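Please read through the structure below; I'll follow up with questions.
Missing here: one protein chain of the complex. Every other protein chain is in place.
Chains here go by letter, A, B, C and D, matching the order in which they are written, and residues are numbered from 1 within each.
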Amino acid sequence: MTTARRGNPAGDTVLLGVAGLAGLLLIIELMPRLGLVDERFLPPASRIMAALAEEAASGAFWTALSDTLVAWALGLAIAVAAGVLAGLVIGSVPALRALTASTVEFLRPIPSVALIPLAVLLYGTDLGSTLLLVCYAAFWQVLVQVLYGVADVDPVAFETARSFRFSAWARIRHVLWPTALPYVFTGVRLAASVALVLAITAELVIGSPGLGKEIAVAQASEAVPTMYALIVVTGVLGVLINLLARTGERRLLAWHQSVRGEVSA
Amino acid sequence: MLEVKGLRKVYQSGSREVEALRDLTFTVENGDLVCLVGPSGCGKTTLLRCLAGLLAPTAGDVRVDGKAVDGPPEGMAVVFQEYGRSLFPWMNVRDNVELPLKQKKVPKRRRQELIEQSLDAVGLTGSAAAYPWQLSGGMQQRVAIARAVAYEPRTLLMDEPFAAVDAQTRADLEDLVRELWKRLGVTILFVTHDIDESVYLGQRVVMLSSSPTVVQDELLIDLPADRDQLTTRADPRFIALRTRVYEQIQAAKKNAER
Amino acid sequence: MLEVKGLRKVYQSGSREVEALRDLTFTVENGDLVCLVGPSGCGKTTLLRCLAGLLAPTAGDVRVDGKAVDGPPEGMAVVFQEYGRSLFPWMNVRDNVELPLKQKKVPKRRRQELIEQSLDAVGLTGSAAAYPWQLSGGMQQRVAIARAVAYEPRTLLMDEPFAAVDAQTRADLEDLVRELWKRLGVTILFVTHDIDESVYLGQRVVMLSSSPTVVQDELLIDLPADRDQLTTRADPRFIALRTRVYEQIQAAKKNAER
Amino acid sequence: GSSGDSGSEGGVDQVKVGVIPIIDVAPIYLGQSKGFFKNRNIELTLEAGQGGAAIVPGVSNNQFQFGFSNLTSLMIAQSKDIPIKAIAAGVASTGEAGKDFGAVVVKGDSAIKTAKDLTGKKISVNTLKNIGDTVTRESVRKAGGDPASLNFVEMGFPAMPAALAEGQVDAAWVVEPQLSAIKAAGGREVASTYVDAAPNLTVAAYFTSQKLLADDPDLVKRFTEAIHESLTYADAHPDEVRAILGTYTKIDEKLRAAVVLPKWPTQINEASVQTIADLGAKDGIFTKAPDLEKLLP
């Protein structure tokens, strides 16, 4: 039922979201306090926050954070550009799609972590090896979403474009791309967090500088609250990245059912 | 010129096989305005899609200006029956109309003119900034018509383009089509299930039988070239012609039922 | 009984604000068959969606059987104008018709009966196993009608249900609606833009003005209850009534243009 | 990378060393801060890697000029003919039972009292088929238990305190700082595995590639000297070691004061390495016996 909407919907959403996060914090605070878990291994939220404040006061933390963000942003940008391009091309040429399908399926499940020796071999512990892993993992997320998106194009819309003799490029630009856009958005959101996960994992495992390495050091140093504090930072990064993606989505997909439905139904 | 010779189309999806068109042959001369009538599901849309180069026939020959059709021919515009899905929901009305013109590389100034004129002609001047899904069904259909009109095609295929508009608007649009046809000398193939409309609009009416679909009959509409809603529709000749079409369609239906 | 009192609906999306309905008041008694006519884009679909409880009015009151509408009322069936989108593409024709019956907990045997009867009535006996997207536009629209008919509603709302079907089928379906109405005593609100159709079908015709939309006029159709396509349409009273409706609508349009 | 060429630029060599940021490598950090490398015209960059799996390929591919790894990993690599060469000891056992930097621990209330009781139990090690299971087996063997019956599971050292406390493993083979943390929480040491395995066991070593050794023996020589100096200095100044830990790890002050520091001799105890190699061969860690001649300096 379409009830008249009260208040500012955007503000509403933010408020509810903050409430959700507050609930999570409360659970983490209460679990060790009530003795559900040993607080040596999962300290209460307040102690994690204290450790976080301590970290935030150190310069090393901010350097690590920016290292991670640079690796993430670069890797994601490359993966999204390559994924969208490859997806549109492969998706709109059926022969290409048939030809590449098996290879895509073969390469996709190869875990980035299995590529670590290769990455180290090529780039040592430089940014390059993190980037390689990030790009490899994020690329497939985008590619597959774009392929599904392209397949979802409305035949009538597509034929309209064909009948007006749109060039191949115009068909992609004006019909395939807008249709695939919602899928691309989901793909980018998936890829953004996979890229973050991989950036941190790579730092964790290879030891290139960044939050992941800090987490590894904290773990190895038996500094449990600090480790959780750093994990919280990665989570918060994820929330912020999603917020960014959502804002972009609301602007670019105002015409789409999923967004306009928010308003009218 | 549109030539259709021995056209046959069988849809096959899984085990289900539908012979939508059995054997169609007819011609539309350059500058003609031909109406196509036939019962629901007889294959009118299928025929149009074959002509527009959007569907490969199972057998037979389709030519536009002497060239075999193997993709959408140049200078052709199509108004689809599924008007709602043929508009791009991510563009507003103006952009929907403008995009094909851009594709045709019409200069900017001229584009503005064409968009304004065509939206005006279908009575949507005020809605240029709206998105298709903010419009009523009839308004959407009129956007699709405006888009085709603005394109200034040499050949225009229209698939039940007035199904969703009210009687008055419909009459206006009918006159718009005839005026356009006379002014620009376009070739028009107009699919409708409204018999009066087909007689009022066309120079010729092609009647299709129900499936298995063949051309049931063709009728030359020998009404004066200047037609108007009141006098033409009251003309005894008009009434005779419409009765004739009606009878043929009834006969086609009977045939099918037997 | 359907009661609409002071109904107002304003669409708001971003900065665009459209007053689709300004102030509507009318009633449809139980067992009535009322036709609603009005120019394209005047708000007929909007009104129907408010009645069906699918859209909350901006102001005013909508009641079905005395109860304020705040969700789809029981025993009501709607035939949507967007027939293509209202069928579920993942179900074949039979399942599309059957699903609402299952929801109503109609026993299996009876369901089969209802499905067969209704598909028969719209002339789609052979297409029960086809998917909607394998059907022509007109056939899809008939599936939507069959679904509503099989549902045996107490109230039936139909939004331009015959827009995509050919003249002959349309005549048949018009008679089907009247027969159904007489046999089952349902309350029907029928939206159309075809003036002849509104007069032929209705007991009463409600005419809407163009936007800002109000009730322009109401007309009692004092034709005999037994109507048939040939004699009724030739009846001078019929012609007088249709002229009356036509004039009102013209007047409404003029008003709007001024 | 540009750092890949170890050629001198203005007499200073850019050197990258792959290390694991744990207590064991404190001397190189200390040496760096003391200027032992600068003195020898070496500009040192320490890159943190996680275990031999990441560092050995880096060194053999000249991404790192030197690396730090435990000797079992180095022997495995050597047995696969990867051309590496140990140049200096990395870290060694203290040789005192109960006061070493690595041990097998159990929960305070565990029924396991001695290494013999470990028979048939579930024991966590950081890496399977590596030095951890070799030395633990040896402890059990020496105590008269059945080394073949041990049930090893692999998990990172940081996860072990929790796993032990939650009873997910019966015993854990850990090193500092986890060892002190577990003991502080009531855990009990049941075997000083390094001590049991061999006297004054050399656990890890610094190494380089055969190629660098051939191409730039002078650099290797200077680096080795600097490392030796660092090791000696660290061994003699435990307080400075505890202080430098605060810079590259996050071990808090209390724990830093409590941890048992290892020994940092300069020479690799070849006999102990041979023992480990033999034990490893017995347990099937090597497919081919490592050639210690080729590996050790």
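Annotations
Everything that follows uses one rule, which is that a contact is a pair of C-beta atoms (placed from the backbone, for glycine too) under 8 Å apart; a residue touches a chain by one contact, two chains touch by 3 or more.
Keep in mind that, in the parts below, contacts and distances are computed from a predicted model.
As stated in its UniProt record, the chain not included in the shown complex is "Nitrate ABC transporter permease", which appears among "Molybdopterin synthase sulfur carrier subunit", "STAS domain-containing protein", "Nitrate ABC transporter permease" or "Heme exporter protein B".
Within the complete assembly, A:212 is the residue of A:44, A:75 or A:212 that touches the hidden chain.
Note on the undisplayed chain: of the listed residues C:4, C:20, C:50 or C:77, the one touching it is C:77. Touching the chain that is not shown, out of D:97, D:155 or D:258: D:155 (per the contact rule at the top). Of the residues in subunit A, those that touch the hidden partner chain are 12-13, 15-21, 23-24, 37-38, 41-42, 98-103, 105-114, 117-118, 121, 137, 140-141, 144-145, 148, 151-152, 155-156, 159, 182-183, 185-186, 189-190, 193-194, 196-198, 200-201, 204-205, 212, 215, 219, 227, 231, 234-239, 241-242, 246, 256-258, 261-262, 264-265. Not every partner is drawn; the one left out touches subunit C at residues 49, 52-54, 71-72, 74, 76-78, 80, 82, 85-91, 99-100, 102-104, 131, 133-134, 147, 151.
Although one chain is hidden here, its contacts on subunit D can still be listed: residues 51-53, 56-57, 60-61, 73, 76-77, 80-82, 124, 127-130, 152-156, 158-159, 162-163, 166, 168-169, 285, 287.
Following the convention adopted for this analysis, only the chains that are shown with their structure count from here on.
Annotation: A-D is the more contact-rich of the chain pairs A-D and A-B, by number of C-beta pairs in contact. Once the centre of each chain is set as its mean CA position, subunit A and subunit C turn out to be 48 Å apart. Subunit A has residues 260 in contact with two or more other chains.
Residue numbers of subunit D whose C-beta contacts span two or more other chains: none are found.
Those residues of subunit A that touch subunit B in the shared complex are 154, 156-157, 159-160, 162-167, 170, 174-175, 178, 181, 255-256, 260.
Residues of subunit B that touch subunit A in their complex: 49, 52-54, 71-72, 74, 76-78, 80, 82, 85-91, 99-100, 103-104, 131, 133, 151. Those residues of subunit C that touch subunit B in the complex are listed here as 11, 13, 16, 18, 37-45, 81-82, 84-85, 129-130, 134-139, 142, 160, 163-170, 193-195, 246, 249-250, 253.
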